[in-house]
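Here is chain A:
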Amino acid sequence: MIRVDNIKKTFPGANSPAVDQVTFNVNEGNICVFVGPSGCGKTTILRMINRLIEPDQGDIFINGKDVLEMNPATLRRTIGYVIQQIGLLPHRTIEANVALVPGLLKWPRDKTRQRVLELLEMVGLRPGEVGHKYPHQLSGGQMQRVGVARALAADPPIMLMDEPFGAVDPIVRIRLQDEFLRLQQTFKKTICFVTHDINEAIKMGDYLVIVNQGRIVQMGTPIEVLTSPADDFVLRLLGDDRGVKILDLTRSGSLMESFQAPPKTSAGINGCIVQAIQPVKIALEMMMKNNSDQVGVCSGDKIVGILTWNSIKAHINRVSGDGP
Partner candidate 1 sequence: MNFYGFILDNTGLVLEYTLNHISLVAVVLFFSLILWIAVGLVISRYDRIAGTIISLGSIVFCIPSISLFGFFMSVPGLGLGRRTATLVLVIYAMMPLVRSVYMGIKSVDPSVIDAGKGMGMTGLQILFKIQVPMAWPMVFAGIRVTVVLITGIATMATFIGEKNLGRLIHQGITRGNADMIIAGAVIVSLIALAIDYIMGRIEKKITSPGLRFEAGK
Partner candidate 2 sequence: MNFDMDIFMDALWRLSPGYLTEHLQLVIIPMAIAILISLPAGIIITRPGYRRHSGRVMAFFNAGQTIPPLAVIAIFFPFLGLGYGPAILALTIYALLPIARNTIAAIHSVPEDVKEAAMGMGMTPREVLFSVELPLSVPAIMTGIKTSAVLTVSTAVLAALVGGKGMGAVIFSGINFFRPELILAGTIYIGIMAIVIERMISVIEWMIVPAHIR
(Lines give C-alpha, C1' and ligand atoms only; values in the text may rest on other atoms or scores of the structure.)
Protein backbone atom coordinates (compact mmCIF):
# COMPACT_ATOMS: atom_id res chain seq x y z
CA MET A 1 0.00 0.00 0.00
CA ILE A 2 2.76 2.41 1.00
CA ARG A 3 6.18 1.84 -0.47
CA VAL A 4 9.10 4.00 0.56
CA ASP A 5 12.26 3.50 -1.41
CA ASN A 6 15.66 4.70 -0.23
CA ILE A 7 14.65 8.17 0.90
CA LYS A 8 17.12 10.67 2.26
CA LYS A 9 16.67 14.08 3.83
CA THR A 10 19.25 16.53 5.09
CA PHE A 11 17.91 19.72 6.66
CA PRO A 12 19.59 22.96 5.67
CA GLY A 13 22.48 23.70 7.97
CA ALA A 14 22.67 20.17 9.38
CA ASN A 15 25.89 18.20 9.13
CA SER A 16 24.40 14.76 8.85
CA PRO A 17 21.19 13.64 7.17
CA ALA A 18 18.09 13.46 9.37
CA VAL A 19 16.90 10.45 7.39
CA ASP A 20 19.09 8.26 5.23
CA GLN A 21 18.68 5.04 3.22
CA VAL A 22 15.21 4.43 4.53
CA THR A 23 13.23 1.77 2.69
CA PHE A 24 10.12 -0.01 3.87
CA ASN A 25 6.66 -1.19 2.89
CA VAL A 26 3.44 -0.90 4.79
CA ASN A 27 0.83 -3.49 3.92
CA GLU A 28 -2.81 -2.65 3.58
CA GLY A 29 -4.70 -2.76 6.87
CA ASN A 30 -1.55 -2.86 8.96
CA ILE A 31 -0.32 -0.59 11.71
CA CYS A 32 3.34 0.09 11.09
CA VAL A 33 4.99 1.67 14.11
CA PHE A 34 8.14 3.77 13.84
CA VAL A 35 9.92 3.72 17.14
CA GLY A 36 13.17 5.23 18.35
CA PRO A 37 14.58 7.93 20.59
CA SER A 38 13.59 11.55 20.07
CA GLY A 39 15.42 13.18 17.19
CA CYS A 40 16.05 9.85 15.47
CA GLY A 41 14.19 10.91 12.33
CA LYS A 42 10.97 8.94 12.78
CA THR A 43 8.76 12.01 12.59
CA THR A 44 10.65 13.21 9.52
CA ILE A 45 9.96 9.89 7.81
CA LEU A 46 6.26 10.21 8.63
CA ARG A 47 6.05 13.79 7.41
CA MET A 48 7.66 12.87 4.11
CA ILE A 49 4.83 10.46 3.36
CA ASN A 50 2.30 13.32 3.15
CA ARG A 51 4.95 15.70 1.85
CA LEU A 52 4.99 18.06 4.78
CA ILE A 53 8.70 17.52 4.27
CA GLU A 54 10.11 16.90 0.80
CA PRO A 55 12.72 14.14 0.57
CA ASP A 56 16.03 15.08 -1.08
CA GLN A 57 16.12 11.77 -2.88
CA GLY A 58 14.23 8.49 -3.08
CA ASP A 59 10.66 7.62 -3.98
CA ILE A 60 7.42 7.22 -2.11
CA PHE A 61 4.53 5.33 -3.67
CA ILE A 62 1.00 4.99 -2.42
CA ASN A 63 -0.94 2.30 -4.26
CA GLY A 64 1.73 2.40 -6.92
CA LYS A 65 1.34 6.13 -7.50
CA ASP A 66 4.33 8.39 -7.04
CA VAL A 67 3.50 10.72 -4.17
CA LEU A 68 6.05 13.27 -5.31
CA GLU A 69 4.12 13.79 -8.52
CA MET A 70 0.79 14.45 -6.82
CA ASN A 71 -0.56 17.80 -5.71
CA PRO A 72 0.41 17.98 -2.00
CA ALA A 73 -2.93 19.38 -0.80
CA THR A 74 -4.95 16.80 -2.76
CA LEU A 75 -2.69 14.05 -1.49
CA ARG A 76 -3.05 15.12 2.14
CA ARG A 77 -6.83 15.17 1.95
CA THR A 78 -6.73 11.43 1.33
CA ILE A 79 -4.45 10.79 4.31
CA GLY A 80 -5.63 11.15 7.89
CA TYR A 81 -3.18 13.08 10.06
CA VAL A 82 -3.03 13.04 13.85
CA ILE A 83 -0.34 14.81 15.86
CA GLN A 84 0.55 14.95 19.53
CA GLN A 85 -0.31 18.64 19.83
CA ILE A 86 -3.60 17.79 18.12
CA GLY A 87 -3.78 21.22 16.50
CA LEU A 88 -7.52 21.73 16.81
CA LEU A 89 -8.62 25.12 15.50
CA PRO A 90 -9.32 27.01 18.73
CA HIS A 91 -11.81 29.37 17.10
CA ARG A 92 -14.06 26.61 15.78
CA THR A 93 -16.41 24.31 17.63
CA ILE A 94 -15.65 20.62 17.95
CA GLU A 95 -18.16 19.80 15.21
CA ALA A 96 -16.60 22.35 12.88
CA ASN A 97 -13.17 20.94 13.62
CA VAL A 98 -14.20 17.41 12.71
CA ALA A 99 -15.94 18.74 9.60
CA LEU A 100 -12.75 20.34 8.36
CA VAL A 101 -11.63 17.88 5.71
CA PRO A 102 -15.17 17.14 4.44
CA GLY A 103 -15.42 20.91 4.07
CA LEU A 104 -12.24 21.02 2.03
CA LEU A 105 -13.61 18.21 -0.13
CA LYS A 106 -16.86 20.16 -0.52
CA TRP A 107 -19.16 17.47 0.81
CA PRO A 108 -22.84 18.42 1.02
CA ARG A 109 -23.79 19.88 4.39
CA ASP A 110 -26.15 17.10 5.44
CA LYS A 111 -23.68 14.38 4.66
CA THR A 112 -20.93 16.18 6.58
CA ARG A 113 -23.09 16.71 9.61
CA GLN A 114 -24.23 13.09 9.59
CA ARG A 115 -20.64 11.97 9.39
CA VAL A 116 -19.47 14.29 12.19
CA LEU A 117 -22.09 12.99 14.60
CA GLU A 118 -21.29 9.42 13.69
CA LEU A 119 -17.56 9.98 14.21
CA LEU A 120 -17.89 11.72 17.57
CA GLU A 121 -20.02 8.81 18.71
CA MET A 122 -17.46 6.39 17.34
CA VAL A 123 -14.52 7.88 19.25
CA GLY A 124 -16.55 7.78 22.44
CA LEU A 125 -17.77 11.35 22.73
CA ARG A 126 -21.36 12.49 23.12
CA PRO A 127 -22.07 14.72 20.11
CA GLY A 128 -24.84 16.55 21.92
CA GLU A 129 -22.54 17.31 24.80
CA VAL A 130 -19.26 18.30 23.18
CA GLY A 131 -20.26 19.16 19.60
CA HIS A 132 -20.84 22.83 20.26
CA LYS A 133 -18.01 23.29 22.71
CA TYR A 134 -14.68 24.84 21.81
CA PRO A 135 -11.40 22.92 22.10
CA HIS A 136 -10.22 24.63 25.29
CA GLN A 137 -13.33 23.43 27.10
CA LEU A 138 -12.34 19.79 26.61
CA SER A 139 -9.97 17.61 28.59
CA GLY A 140 -6.73 16.39 27.04
CA GLY A 141 -8.16 12.94 26.42
CA GLN A 142 -11.29 14.34 24.80
CA MET A 143 -9.20 16.54 22.53
CA GLN A 144 -7.13 13.56 21.42
CA ARG A 145 -10.36 11.75 20.57
CA VAL A 146 -11.49 14.74 18.53
CA GLY A 147 -8.12 14.72 16.79
CA VAL A 148 -8.65 11.09 15.77
CA ALA A 149 -12.24 11.76 14.70
CA ARG A 150 -11.09 14.67 12.58
CA ALA A 151 -8.48 12.55 10.85
CA LEU A 152 -11.06 9.85 10.13
CA ALA A 153 -13.65 12.31 8.84
CA ALA A 154 -13.26 11.78 5.11
CA ASP A 155 -12.63 8.07 5.64
CA PRO A 156 -9.06 8.16 4.34
CA PRO A 157 -7.56 4.73 3.61
CA ILE A 158 -4.26 5.80 5.15
CA MET A 159 -3.54 7.49 8.47
CA LEU A 160 -0.36 9.07 9.75
CA MET A 161 -0.22 9.33 13.53
CA ASP A 162 2.61 11.13 15.29
CA GLU A 163 2.59 10.33 19.01
CA PRO A 164 -1.19 10.62 18.90
CA PHE A 165 -1.66 9.63 22.53
CA GLY A 166 1.48 11.28 23.80
CA ALA A 167 -0.04 14.25 25.57
CA VAL A 168 -2.37 12.46 27.97
CA ASP A 169 -1.81 10.70 31.26
CA PRO A 170 -0.93 6.97 31.25
CA ILE A 171 -4.38 5.75 32.29
CA VAL A 172 -6.16 7.71 29.58
CA ARG A 173 -3.45 6.72 27.09
CA ILE A 174 -4.07 3.01 27.66
CA ARG A 175 -7.82 3.52 27.25
CA LEU A 176 -7.32 5.47 24.03
CA GLN A 177 -4.96 2.81 22.69
CA ASP A 178 -7.44 0.04 23.44
CA GLU A 179 -10.31 1.94 21.87
CA PHE A 180 -8.27 2.75 18.83
CA LEU A 181 -7.26 -0.88 18.33
CA ARG A 182 -10.92 -1.85 18.63
CA LEU A 183 -11.85 0.70 15.96
CA GLN A 184 -9.00 -0.49 13.76
CA GLN A 185 -10.40 -4.01 13.79
CA THR A 186 -13.40 -2.76 11.83
CA PHE A 187 -11.68 0.01 9.86
CA LYS A 188 -8.60 -1.83 8.70
CA LYS A 189 -6.83 1.42 7.85
CA THR A 190 -3.25 1.43 6.71
CA ILE A 191 -1.52 3.29 9.49
CA CYS A 192 1.92 4.75 10.05
CA PHE A 193 2.34 5.39 13.75
CA VAL A 194 5.23 7.20 15.41
CA THR A 195 6.10 6.77 19.06
CA HIS A 196 9.12 6.80 21.34
CA ASP A 197 7.43 4.41 23.75
CA ILE A 198 8.45 0.82 23.01
CA ASN A 199 5.52 -0.58 24.99
CA GLU A 200 3.10 1.43 22.91
CA ALA A 201 4.92 0.29 19.76
CA ILE A 202 4.64 -3.39 20.71
CA LYS A 203 1.02 -2.99 21.68
CA MET A 204 -0.13 -1.03 18.64
CA GLY A 205 2.13 -2.38 15.92
CA ASP A 206 1.53 -5.15 13.44
CA TYR A 207 4.98 -4.29 12.21
CA LEU A 208 7.79 -2.35 13.86
CA VAL A 209 10.37 -0.14 12.18
CA ILE A 210 13.10 0.74 14.64
CA VAL A 211 14.92 3.94 13.77
CA ASN A 212 18.13 5.34 15.14
CA GLN A 213 20.14 8.31 13.89
CA GLY A 214 18.13 8.57 10.71
CA ARG A 215 18.50 4.95 9.68
CA ILE A 216 16.39 1.86 10.08
CA VAL A 217 18.13 -0.54 12.44
CA GLN A 218 15.55 -3.29 12.44
CA MET A 219 12.16 -4.15 10.96
CA GLY A 220 9.79 -6.95 11.78
CA THR A 221 6.75 -8.02 13.73
CA PRO A 222 6.89 -7.24 17.45
CA ILE A 223 7.60 -10.85 18.32
CA GLU A 224 10.36 -11.06 15.73
CA VAL A 225 12.00 -7.96 17.12
CA LEU A 226 11.59 -9.12 20.70
CA THR A 227 12.97 -12.56 20.10
CA SER A 228 15.87 -11.54 17.91
CA PRO A 229 16.95 -7.96 18.43
CA ALA A 230 19.37 -6.85 15.73
CA ASP A 231 21.92 -5.07 17.90
CA ASP A 232 22.66 -3.57 21.31
CA PHE A 233 20.65 -0.49 20.51
CA VAL A 234 17.49 -2.49 19.90
CA LEU A 235 18.22 -4.61 22.96
CA ARG A 236 18.45 -1.51 25.15
CA LEU A 237 15.34 -0.05 23.55
CA LEU A 238 13.38 -3.22 24.34
CA GLY A 239 14.39 -3.00 27.98
CA ASP A 240 15.30 -5.49 30.68
CA ASP A 241 11.82 -6.99 30.73
CA ARG A 242 12.07 -8.32 27.21
CA GLY A 243 11.17 -11.84 28.35
CA VAL A 244 8.00 -10.62 30.04
CA LYS A 245 7.12 -8.62 26.92
CA ILE A 246 7.51 -11.78 24.88
CA LEU A 247 5.15 -13.60 27.21
CA ASP A 248 2.64 -10.83 26.64
CA LEU A 249 2.72 -11.60 22.92
CA THR A 250 2.77 -15.39 23.21
CA ARG A 251 -0.50 -17.27 23.37
CA SER A 252 -0.90 -19.76 26.16
CA GLY A 253 -2.06 -22.33 23.64
CA SER A 254 1.28 -22.24 21.82
CA LEU A 255 3.29 -23.40 24.87
CA MET A 256 0.87 -25.93 26.37
CA GLU A 257 1.21 -29.67 26.38
CA SER A 258 -2.00 -30.82 24.79
CA PHE A 259 -3.95 -33.74 26.11
CA GLN A 260 -4.38 -36.63 23.75
CA ALA A 261 -7.85 -37.09 25.17
CA PRO A 262 -9.78 -34.78 27.43
CA PRO A 263 -9.05 -35.68 31.06
CA LYS A 264 -11.76 -37.34 33.05
CA THR A 265 -11.19 -35.04 36.03
CA SER A 266 -9.63 -31.67 36.42
CA ALA A 267 -7.47 -32.97 39.20
CA GLY A 268 -4.34 -30.93 39.79
CA ILE A 269 -5.75 -27.92 37.98
CA ASN A 270 -8.28 -26.85 40.61
CA GLY A 271 -10.16 -24.43 38.39
CA CYS A 272 -6.91 -22.61 37.58
CA ILE A 273 -7.42 -22.14 33.86
CA VAL A 274 -6.78 -19.71 31.00
CA GLN A 275 -8.04 -19.52 27.44
CA ALA A 276 -5.66 -20.71 24.75
CA ILE A 277 -5.75 -17.31 23.02
CA GLN A 278 -4.85 -15.41 26.19
CA PRO A 279 -1.21 -14.33 26.55
CA VAL A 280 1.14 -16.40 28.66
CA LYS A 281 1.43 -13.43 31.01
CA ILE A 282 -2.16 -14.06 32.11
CA ALA A 283 -1.32 -17.72 32.71
CA LEU A 284 1.59 -16.64 34.94
CA GLU A 285 -0.73 -14.36 36.86
CA MET A 286 -3.13 -17.27 37.41
CA MET A 287 -0.32 -19.49 38.66
CA MET A 288 0.79 -16.86 41.17
CA LYS A 289 -2.75 -16.28 42.37
CA ASN A 290 -3.38 -19.97 42.93
CA ASN A 291 0.10 -20.70 44.21
CA SER A 292 0.37 -23.42 41.58
CA ASP A 293 3.02 -24.20 38.97
CA GLN A 294 0.59 -25.16 36.27
CA VAL A 295 -2.64 -23.97 34.66
CA GLY A 296 -5.19 -25.67 32.53
CA VAL A 297 -5.63 -24.26 29.02
CA CYS A 298 -9.14 -24.11 27.61
CA SER A 299 -10.57 -23.65 24.21
CA GLY A 300 -14.06 -22.44 24.86
CA ASP A 301 -15.27 -24.49 27.80
CA LYS A 302 -13.17 -27.53 27.00
CA ILE A 303 -9.83 -28.13 28.65
CA VAL A 304 -7.40 -28.88 25.85
CA GLY A 305 -4.01 -28.86 27.56
CA ILE A 306 -1.83 -27.86 30.44
CA LEU A 307 0.77 -25.12 30.70
CA THR A 308 3.55 -25.55 33.23
CA TRP A 309 6.01 -23.14 34.80
CA ASN A 310 8.88 -25.20 33.43
CA SER A 311 7.72 -24.95 29.85
CA ILE A 312 7.38 -21.18 30.18
CA LYS A 313 10.87 -20.92 31.63
CA ALA A 314 12.26 -23.06 28.87
CA HIS A 315 10.56 -20.87 26.28
CA ILE A 316 11.99 -17.64 27.72
CA ASN A 317 15.45 -19.11 27.85
CA ARG A 318 15.12 -20.31 24.31
CA VAL A 319 13.99 -17.00 22.78
CA SER A 320 15.94 -14.52 24.86
CA GLY A 321 18.93 -16.70 24.44
CA ASP A 322 19.40 -15.59 20.88
CA GLY A 323 20.30 -12.01 21.52
CA PRO A 324 22.74 -10.34 19.16
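How were these picked? Simply put, all candidates are chains of the complex that A comes from, given by their letters.
FYI, a contact is a pair of C-beta atoms (placed from the backbone, for glycine too) under 8 Å apart; a residue touches a chain by one contact, two chains touch by 3 or more; residues count from 1.
Source: prediction; values computed, not measured.
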Of all the listed options 1 or 2, chain A is touched in this complex by number 1
Candidate 1 partner contacts - residues on chain A that touch it in the complex: 50, 52, 72-79, 81, 83, 85-93, 100-101, 104, 134-136, 147, 150-151, 160
